[in-house]
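Can you keep this structure in mind? I'll have questions shortly.
Every protein chain except one is present and positioned as in the full complex.
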Amino acid sequence: MCKSMEVNIAGITFKNPVMTASGTFQPRECGDYVDMNQLGAVVVKGIASEPWTGNATPRIAETYGGMLNSVGLQNPGVDVFLQEDLPFLEQCDTKIIVNIAGRMIQDYCEVAEKLQGTSIAMLELNISCPNIKEGGVAFGTDASMVEKVTREVKKYCDKPLIVKLSPNVTDITEMARAAVSGGADAISLINTLLGMVIDVHQRTPILSTKMGGLSGPAIKPIAVRMVYQVANAVEVPIIGMGGITTGEDAIEFILAGADAVAVGTAGLIHPTALTDVVQGIQYYMDRYNVKHIKELRGLVK
Amino acid sequence: MCKSMEVNIAGITFKNPVMTASGTFQPRECGDYVDMNQLGAVVVKGIASEPWTGNATPRIAETYGGMLNSVGLQNPGVDVFLQEDLPFLEQCDTKIIVNIAGRMIQDYCEVAEKLQGTSIAMLELNISCPNIKEGGVAFGTDASMVEKVTREVKKYCDKPLIVKLSPNVTDITEMARAAVSGGADAISLINTLLGMVIDVHQRTPILSTKMGGLSGPAIKPIAVRMVYQVANAVEVPIIGMGGITTGEDAIEFILAGADAVAVGTAGLIHPTALTDVVQGIQYYMDRYNVKHIKELRGLVK
Amino acid sequence: MPSHNKLKSRAAANVVSNIQIATNIYEMVLHHDDVSRATQPGQFINLYCNGKATLLPRPISICETQSDYGTMKIVYAVVGAGTEEFSQRQPGDTVDILGPLGHGYDMHEGVKEHIIVGGGLGIPPLLELTKRLIGKKKVVLGFRDETFLVDAFKHYADELYVATNDGSVGEQGTVIDILERHHIRGDMLYSCGPKAMLEEVQPWCIQHEIEGQISMEERMGCGFGACVGCVTKVKNQETEQWEYKKICSDGPIFYAKEVVFDV
Partner (left out) sequence: MPSHNKLKSRAAANVVSNIQIATNIYEMVLHHDDVSRATQPGQFINLYCNGKATLLPRPISICETQSDYGTMKIVYAVVGAGTEEFSQRQPGDTVDILGPLGHGYDMHEGVKEHIIVGGGLGIPPLLELTKRLIGKKKVVLGFRDETFLVDAFKHYADELYVATNDGSVGEQGTVIDILERHHIRGDMLYSCGPKAMLEEVQPWCIQHEIEGQISMEERMGCGFGACVGCVTKVKNQETEQWEYKKICSDGPIFYAKEVVFDV
């Protein structure tokens, strides 16, 4: 790995700017396809204070250039995560970021507290998943809630906190500013857009939850726009995601203002997408003789 | 044309539920590709009180499953429209809907007033174009403004008024309710989503305006979701659009709650898309023995 | 760090043949050495489309492998854009695949009498299984009307029952009707087919105290355990509580007694 790809986010150094997008990478299973040692970070699927069963099936629907999911944050809970999954992850030479899920502020705090003192590098606060019906959704679309939940969680953990924003809002910069006011050390965006697919033959929605989160290449222009807007609105580091499939896609986000990027849906379709993106960035840097990836950050004004 | 495809919106009868999406169909040019007599309605590109030059080029960027545009409502103004374009349109056996654009409430009213007493069937109020920098944008994302502009325009024209909503909002139902409170006779949605594409080799945005409006198949799941939400929130008829390419896509919107549909980007890529959609609906109705298209309206709960 | 001797990846497989064997049903032979050799009966592969709108993998069970030749056969129905696209492939074309995926049927040593129950498009993966099982093999195949693959099973089955819903071919009735009508018994049952059929196979196994293994199906996002999209309810035998297990990586084969069907 070339040193020039190193990035620093809130004091943590990542060997390169490519991370897994939360919820799209299961270390045990995906390890057969991707050498995790080559990734900047593995972002673990949303972990809650208790196990969550998730939503009924079907949870997946295909769309043009993307997919809907309504997994609903199925997860084994923080205790099982710490016992079973973390030791496995610790064997890899990569940073670990844990995405935390909750229905109430207290849930998030509880998880944050339990992750204190572990080997994980950062926390990512998921206040933006469209697939849970309780509090979670409202958090991500109401600026005062964004600020509040961020501030509370910060009290329980002194690891750097990333706040992950929902794109389902009128003004993304308002949410970003609220997160930063609340003490966010970094912002990640975008989570999925709320969508719906109907089976015209069955005359029912395909997903059991009717609506789900849209991800994949289809949403990339919206994600790039939001990263650009947020980069011009706040000073904290940004992790950009939404439809990234190639090294050039990653560069697009970095030029728009992202410090690092995450790859989600592309890795479901091309299991090697994550490392392909790393190589694609390297190729671009070689071609244009970019010495440090950070030189490209926010170059598009 | 089969009678069972007839739809009625705000007292106007359309021979079928398929319309052109405003800004994507120029009657003179497109007439070489599409028999306008076969369409439910031709929705004219946004017309303002004065001629607008529109934005600088490039105005078009390709995205996965869609495109960005920043045409910026280039139009000859209502006077030229009435003199030159309307007489041409009047030769066709289809309904004419005029999409009206403005920067201030007064602009919209002026156009509405001039269209009073003409042969056009309905007006569509475009308060949602992301490509103009002045007032227009704010109108579409602020419920009280949506209500206000609707109410004002209604005073100047007694033709039925469609209000076209922007998808770039946190809660689309709030905007729909506001439009209805203001007196909207129908709602159309969605206009384009705000997006951005960067050329990583030139390191500049592709569009001269940096950001533009995303349309095409990529946005269909978002559009279907919003039509579904709005259909469950207000009682007025709905014209659904966003990525419709086939008859089955149109049926999907109708099942979600649309009374009629519009086809935009697909017609740019497949010049015959509009009539293909009409035929596709017919085919579906034959296959499932649907007697009246309205039987399908909002069937998905 | 878990060692990575060889990372798996999507790869192009050559289409050896692709022929229609029944209305809307095709049989495709693909060449891919590694996948062919590694496959266990009951596993599946992802097929990827070239079509503009079809990004997600299409999971298709492996029907038969000819590992000496590095080939494998799949049998699929044309039901949508993806399978329509596959049906157009010609010998010499390629198709991107990933696999083998999931876990196959457990083939326990010492099991003497096997009952193999397939319905419709669930029949193909049972062919390689039937081939490889050792002992007495009683095969029950249920179809709506038109049959396929029946001749292939003849070579390996000790007893072969064919049923159609309308009785147009073989006996009239469902696979359960056949199991009952002919008092079929054995030590292990292996099944694959529509959910409605599996929902009847499960109580039949319990009632007759026959261990069963059934193959589940769900809409998939990845096919290899990454997205947690393709789950089914599986009962923890100790706690009696169900939890969602991933069909693609924990299955698709589950023990019949474990699966909880939603009603």
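Letters A, B and C name the chains as they come in the text, with residue numbers starting at 1 for each one.
Assume a contact is a pair of C-beta atoms (placed from the backbone, for glycine too) under 8 Å apart; a residue touches a chain by one contact, two chains touch by 3 or more.
Treat the numbers as computed from the prediction; the structure is a model and nothing was measured.
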Determine which of the presented chains are touched by the chain that is not presented, and list them. A, B, C
Checked against the full complex, the residue among B:148, B:210, B:270 or B:292 that touches the missing chain is B:270
Touch criterion as defined above, residue of B:16, B:69, B:99 or B:126 at the omitted chain: B:69
For subunit C, the residues touching the chain missing from this view: 50-52, 55
Mind pulling the subunit B residues that touch the left-out chain? 23-26, 28-37, 45, 53-54, 56-67, 69, 71, 74, 88, 91-93, 206, 216-217, 265, 267-272
Against the hidden chain, subunit A presents residues 65, 217
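The criterion applied here is as follows: only the chains that are shown with their structure count from here on.
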If you apply the touch rule, which chains end up adjacent to both subunit B and subunit C? A
Compute the distance, rounded to whole Å, between the mean C-alpha positions of subunit B and subunit C. 47
Counting in whole Å, what is the centre-to-centre distance of subunit A and subunit B, each centre being its mean C-alpha position? 34
Residue numbers of subunit A (touch at least two other chains): 61, 63-66, 217
Shared-contact residues (touching 2 or more other chains) in subunit C: 52-53
